[in-house]
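Of the protein chains in this complex, all but one are displayed in their positions.
Coming up: chain A.
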């Protein structure tokens, strides 16, 4: 639009071209792992054999490296990208579902956000009409609205990424669609995410500030796009923040002494790895004190929200099926296991 003014300190060209341009750059950089099947559809450079279940996901751009960063061997087969913070329309998603349709089946992983779910439902309706072999799984692990919140009111945050890992490894191992879904759904129920934000983000297409926070406050429960949520408080230390967040996560997944877990600190953009290490340390020690075993840890930026400061803490309870799947090889631009 001609009325837009670029006043942000961001390296941009035409705001309308951001999503297409970033995917072009991304697929050029990692051409040995990913490529563009068509505009806004990122696929593996070396396709998975047709006799294995395909994994497809969808979501808005602006959250790099998510979601397309996890396309590759052992994780996603395709990522269908919309515009900045906005789901792709149903026809684009249908295009990907058609391309990956196979006897083994396609699993469509959808994060619970209004736009994503509406596009996915419409695409599923169109796919059914064409007889495509597709099933859908919805992630909804955000607990910021409270532990008793019904699934449909819980958003899908960065927990989708470890879920891609588990489901992708199961698919790669040749499991059937039913088995992949069963394993992924079990993982889905055993993970929880809580987000904290210190500053809001700027929408890169229009410069609008999203959910600004006062200088001396932070907010636990801020969503993926900086939508204001749960509780605002004065800024707490790394230890205090970890303490406040780990308790509800432990409760949510019902982790008990002897349980094996994965703990992820996902930076959302402007929070340093330095800070994230401090938070992880305390969260780990708190789990340890409860006798909860962290068998797998990660401190990284896997799903970001522009220049927002804050992080998402993800706790996943792993069962005997999930642990080998987590350790299975994968080769994507942003998650590699050898």
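We adopt the following convention: contacts are C-beta pairs under 8 Å (C-beta built on N, C-alpha and C of every residue); 3 or more make two chains touch, one makes a residue touch a chain; residues count from 1.
We take it that contacts and distances are computed from a predicted model.
Colleague: So one subunit is absent here. Using its UniProt record, which name fits best from "Cytochrome d ubiquinol oxidase subunit I", "ABC-2 type transporter transmembrane domain-containing protein", "PTS-dependent dihydroxyacetone kinase, ADP-binding subunit DhaL" or "Peptide deformylase-like"?
Modeller: "PTS-dependent dihydroxyacetone kinase, ADP-binding subunit DhaL"
Colleague: Just name the one of A:87, A:134, A:177 or A:279 that touches the chain not displayed here.
Modeller: Hidden-chain contact among the options goes to A:87.
Colleague: For the chain left off this view, which of A:28, A:147 or A:209 is in contact with it?
Modeller: Residue touching the absent chain, from the options given: A:209.
Colleague: Just the residue numbers, please: which parts of chain A touch the chain that's not shown?
Modeller: 1, 3-4, 16, 60, 82-92, 113-115, 118-119, 121-122, 144-145, 153, 155, 203, 205-206, 208-210, 221, 223, 225-230
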